[in-house]
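Every protein chain but one is kept in place in this view of the complex.
Take a look at chain A:
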């Protein structure tokens, strides 16, 4: 293909849809490498410490869209100290210097300071899309900078961030000339916003299709907004609490009826059953529904609502839906692809809300189900085997039995056979989270059958090193492995050290690996960063030179071409 002019090669590369394919063609020859890098518009960095930002920017100067992920996944569950790292600033600085044409930035689990947002806002005249997921470190002041300086902003999407509220002014910083917004999500903001500014902003953005309000936005304001923006496709309601004023309620219903394009609803903060009928007019069109922040909507009211949502593809609910409610889902939502059932009682001490019955019902009634997140109080092997038979097309299967290490309550057996059936039947399974009482046997099954598996989460499972070895030897496509509270030690860790260079990362906490084992791994594999995280409290006698036999509490291993990082805090040792 060397006789094709480069413009033609570039056009051909345009047809490559995935990062993987583009990465692959860049390794063919020097010409292709050059063509690919100069025409690359979008880069995804799965681990911000795997490569230096300057290097990315130097290689792809025409970058328009950058996605970077920071902390390991278990940071979501408070297993990673807050100041472990994952700073956005170096990325924004490098892009400001090297890719002035940047239009989109997506960050997940990173620390983003207001100064970083200000730099971002001022550095890219064409900046259009900012998505921050599970980030922290910034405040509404940073948002004000984005609103003020990003003249052609299309998307501001804040999902589940820990952000400081410094007042409602930020929303008023969108200038009157800003009419380009397509998507605005500030649902995670804790404080008030100025209702008038919000209404005006909505009114002057005719292309607005996604709007997710926060808890502080009243139903009155929501009504007015719906009246101004009947073309919304995706709505996150605010507090959705209506008091006795019938007039407000009727206005709301009337405004909902006008929203013929509405396909996705979320929010419902503080919603009570009384308000639900307001959305009945549009239920029949909904493809997405998130009621997982509405604990006061239970039982019969929930069922009544779901019975009207026959087109649902994505449903997020709390476990107070019960097995009965899930049976209704199974009967009604024949298009369902993704189901998430969250625990309403987060410490898992309450009455059993959903069990294996609900899951079996959904698996049998919803033929298109491919993605599951299910928190329940118990699960049986028989149920899992049935689910595996009913739904061989699962790509994501995450089951969390709230009581760690709980066996099948009917047979008292571990759940090895059940999960084994899942991995054997679901040939396209890419993501799996295990729970319940599990022995090494389940890992034998996973190693044998889970060929497409990319991410595996293990907690309180396994008997011996053999378990982990089965997985490392068997799962050819494994990218991320995260393990907690399981009896895997140095022998397993060091069985196949080369494997870790084929993976993005390995996390192990409260397992049996020792400092010596980690040091050995680090010595053998220079292109891995082996991080040991030592959070010491005062009672700890651990000094500067702990013995190699000392068990390591938290270990994070990842491949990198950037070498050891230079921003690690004191308690993180890169061996």
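Note that a residue touches a chain if its C-beta (ideal position, glycine included) is under 8 Å from a C-beta of that chain, and two chains touch if they have at least 3 such contacts; residues count from 1.
Please note the rule applied: contacts and distances are computed from a predicted model.
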item	value
Per UniProt record, name of the chain withheld from view ["AP-1 complex subunit gamma", "Protein ECERIFERUM 7", "Serine/threonine protein phosphatase 2A regulatory subunit" or "Auxin-responsive protein"]	"Auxin-responsive protein"
Among A:47, A:221, A:255 or A:298, the residue in touch with the chain that has been omitted	A:298
Chain not shown: contacting residue from A:134, A:332 or A:560	A:134
Per the touch definition above, residue among A:191, A:277 or A:405 touching the missing chain	A:405
Given A:437, A:466, A:480 or A:559, the one touching the chain that is not displayed	A:437
Contacts of chain A with the absent chain, listed as residue ranges	74, 76-79, 134, 160-162, 188, 241-244, 269-270, 272-274, 292-293, 295-296, 298-300, 342-351, 375, 400, 402-407, 409, 412-414, 433, 437-439, 457, 459-463, 484-487, 510
